[in-house]
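Every protein chain except one is present and positioned as in the full complex.
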Amino acid sequence: MDIIGSFDVKFLQIINEAGVCDAALLPSMEAPDLKKIFETMILVRTFNQRALSLQREGRIGTYASVLGQEASQIGSALALEKDDWIFPSFRESAVLISRGYPMWMLYRYWMGDERGMKAPDDMNIFPMSVPVGTQLPHAVGAAFAMKYRNDRRVAAVYFGDGGSSRGDFHEALNLAGVFKSPVIFLLQNNQWAISVPRARQTAAATLAQRAFGYGIPGIQVDGNDILAVYRATKEAADRARGGEGPTLIECYTYRLDDHTTADDASRYRRKEEVEEWREKEPLLRFRLFLEKKGLRTKEYEEEVAKKALEAVDKEIEKAEKFPPPDPADIIRYTNFELTARQKTELKEFGWEK
Amino acid sequence: MDIIGSFDVKFLQIINEAGVCDAALLPSMEAPDLKKIFETMILVRTFNQRALSLQREGRIGTYASVLGQEASQIGSALALEKDDWIFPSFRESAVLISRGYPMWMLYRYWMGDERGMKAPDDMNIFPMSVPVGTQLPHAVGAAFAMKYRNDRRVAAVYFGDGGSSRGDFHEALNLAGVFKSPVIFLLQNNQWAISVPRARQTAAATLAQRAFGYGIPGIQVDGNDILAVYRATKEAADRARGGEGPTLIECYTYRLDDHTTADDASRYRRKEEVEEWREKEPLLRFRLFLEKKGLRTKEYEEEVAKKALEAVDKEIEKAEKFPPPDPADIIRYTNFELTARQKTELKEFGWEK
Amino acid sequence: MGKITIVQAINMALSEEMQRDTNVVIIGEDVGKDGGVFRVTEGLQEKFGPERVVDTPLSELGIIGSAIGMAAYGIKPVVEIQFMGFIYAGLEQIFSHASRLRSRSRGRFSAPIVVRTPYGIGIKPPELHSESAEALFCHMPGVKVVVPSTPYNAKGLLKSAIRDSDPVIFLEPSRLYRSIKAEVPEDDYTVPLGKAEVYQEGKEITVVAWGTMLHRAAEAAEGFDCEIIDLMTLKPLDEEAILKSVRKTGRLVVVHEASKSGGLGAEISALVAEEAVEYLKAPILRVAGPEAVIPMARLEDYYMPGKERIRKAYEKVMLY
Partner (left out) sequence: MGKITIVQAINMALSEEMQRDTNVVIIGEDVGKDGGVFRVTEGLQEKFGPERVVDTPLSELGIIGSAIGMAAYGIKPVVEIQFMGFIYAGLEQIFSHASRLRSRSRGRFSAPIVVRTPYGIGIKPPELHSESAEALFCHMPGVKVVVPSTPYNAKGLLKSAIRDSDPVIFLEPSRLYRSIKAEVPEDDYTVPLGKAEVYQEGKEITVVAWGTMLHRAAEAAEGFDCEIIDLMTLKPLDEEAILKSVRKTGRLVVVHEASKSGGLGAEISALVAEEAVEYLKAPILRVAGPEAVIPMARLEDYYMPGKERIRKAYEKVMLY
């Protein structure tokens, strides 16, 4: 039988678990860049820890922790330009915080307030998508429009290993391939979709290899290695801006916490597995790397932690002081203009001002 | 970068365009088997030609020709066992005829009569699926049930290059991979989805390579080589029965006619392309093969053609003499038992007996 | 046996039906080890094994689509969709296939699947976890739509749904899952599909409701002489039960959570306007959600018809 095509699945790692890096692959970054990454990681982790405790105290609703996925999220988010568009799922707090999204708004969102998802005007960040995987086509469409308008921008869409099983994934990647749209598919393979392990999500050995089926490049990166994620994303973004179309990046990482605060992962996964992965978690590794670079001092770390805590506390205060939403908002944002029935309903419900 | 996976896409051809075969790959078939194949091809072609003329005469409705795809359809259909289940799309007349489906019923169907899709009790043939690609999950489910019941059966589902772009394709192949269901995905890549050429359907070079993304075997076969299609299907069926799960077979073939009788392909594709493919059409090639085997005589061919015409004419007569459907059927088959409203409606419309 | 919740009653129905018929299989996301996000299928995988309680990839279309093939082959899939807001990906499979397979094949094949899903407003969850889209299914011929309102009828209706020969969309009001408890017999009883029940007799106002709103409508009825009908099966409608009551009371209020425009209340109202208009003493009122997206937690209570809104409707029809 003739062989009419051949494909290799590649894996990118730059810093290994011991903090040792492959200098040839290192993105060109100065100390301030590296510090910015570290500081963002700490900020995110602080945000996340506080979110978990606020939830326990009943001050916010169900929350989806990003613990363990900081490298995959921050590394990719920082590799993008200010005008690029982001299409997050519900677990992308770290992406949003990296882009400067106001943390108090994120907290508001998790308090069950839609206003938390009204991105500031200078941020092209779509509301988090709750139905898993359904956001992928949106990114493809925005990327189509960028190309149509000759804007040198990129659309980046985040989703999980679970999301990769949905038809939306397939149709989005296929359309992006056909349109050669400037879109980056940032698959956060954190090994679990609630209680369903990666191996039950698909029989394929990697998710990166799906890319071949759409004629687009695909790569698996060590999703706990923030510089590998950064580099792969940057390369994909450059290619996209250069008119070379979409890329699938599988960030191989791990969800260290429960699925959400409403979940109890001990029902379905072994503690040992979690512990193994805890040793590979991204902050540990980046700390070692910084240490080797001579950028890590005790004072610096303490300073960063303190600042993060202060910042987060201020944001929580702001979120909690924010006035409650107006019930009329329920109706007001449904259509561009109120329909006759909506006007009647506003009156009937006594929501009219 | 490490390579963590490698894949080759293979192409299977047994008889080339000159009718020369690769003896090592030839399925073990005696003269009667080969003749049966030939006779089925002629029967199908006769059915098809008559359908096209009946449509022109206004005696049937819109019809989707199978011209050019006989090898892909008949070769695969004959490789399956009697109890296997078939899930066809609307262009699978050749599959159905190969399985002995009453041709008069097929004509009735194309006359716009649902009764034409009520498969005889001894044939596990689902009604043709009109919404493209949506039948794939049904085959996966039936295959799941076969495995659940320990029936050594196979589900075979037919769909086109167009159908392979739908989310249903993705979710079906992925589920089949996870469940290891005994299902064969018989992709009829006839190079066109109405006016959309294969190259615009996806940026991937082959459709067979999609299989890698689901961890299942995939192969491209020369879809105009009936023995190659037969062999690949047989192997897939054997594997499926042996508990080894699903296979994707891309039959590389060509739609020689318009999409349907309602279409005019000259609007969107070059005549030369069609002519090139006409030279590769499956019957031409199988004739040459039979000739080399000494199985083709003028008398035999004439006899086969005559019998086919007689058979088809009888079926047409039967179809046309069949009494018109009862309007009450509209309502009668909606639910297992009539609802109160349906009972009222039957009365109101005067359809009650 | 003590009092049990709707979650437990449904679990009991599933367990009994699986015991009774080896064809019954549960499929869905997290239904196995995890026992479902609401724990409705808890313990069933242990009892019946992973072949019969099947965890799937995240694939609503594929789950519902493959259930159709399973049912056509002859086994009985009971699908769990995690929240009603995620059933939309499977609508084509339900509308174009499950509901039509019998008609398309003139009776040769059918797809009697059961699709269970938590539905409705009231647990302050994230977005799209509170859908109340029953009307979509009620318009589509060929499917049945069922909503239980008590542990007793949850068990009995689900058993009927599993034994039914048509596809059944079984909507479980998530707000009621654990908020009502009642005695539920351990016997093998069923509650028939297609039959409404008079939840409370009365003479002056017919109230039609289902699920969570049934209880609200009943609470609001204090001081009114309401005949409250628990619809239970939303499709096919028990037309006789509704008409009989309205012919007696001359007044009709329908209460539901979904947006009023095009909601099931419209069909019930239209039925009466067509068949019993001459009995009407008052306008037919629908107490329902506004024409708006169902909000997240902070505004949820405003959206959902509350006691006051319902009482106002009762008051209004009593003015006539």
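Letters are used for the chains, namely A, B and C, taken in the order the chains are written, and counting of residues starts over at 1 for each.
Following the convention adopted for this analysis, a residue touches a chain if its C-beta (ideal position, glycine included) is under 8 Å from a C-beta of that chain, and two chains touch if they have at least 3 such contacts.
Computed from a prediction, not measured in an experiment: that's the story for all the values here.
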Chains still shown that are in contact with the chain withheld from the display: A, B, C
Option from A:A156, A:A172, A:A208 or A:I249 whose C-beta touches the chain left out: A:A172
Full-complex contact with the absent chain, from C:A182, C:L243, C:V293 or C:M318: C:V293
Touch residues of subunit C, complete complex, unshown partner: 85, 88-89, 91-92, 95-96, 99-100, 103-104, 127-128, 133, 135-136, 138-142, 235-237, 258-259, 261-267, 269-270, 272-275, 277-278, 280, 282-286, 291-293
Residues of subunit B in contact with the chain not shown: 61-62, 90, 111-114, 130-134, 162-163, 165-168, 193-196, 200-202, 262-263, 267-268, 324-325, 327, 329-331, 333-334, 339, 341-342, 345, 349, 351
Subunit A residues touching the omitted chain (full complex): 85, 87, 114-115, 117-119, 121, 126-127, 131, 134, 136-146, 148-149, 155, 167-168, 171-172, 174-175, 178, 329, 333-337, 339-342
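By our rule, only the chains that are shown with their structure count from here on.
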Averaged-CA centre spacing for the pair subunit B and subunit A, given as whole angstrom: 43
Distance between chain centroids, defined by C-alpha means - subunit A, subunit C (Å): 36
Subunit B and subunit C, separation of their C-alpha mean positions in angstrom: 40
Multi-partner residues of subunit C (at least 2 other chains): 56-57, 59, 61-62, 89
Sequence positions of subunit A contacting 2 or more other chains: 165-168, 200-202
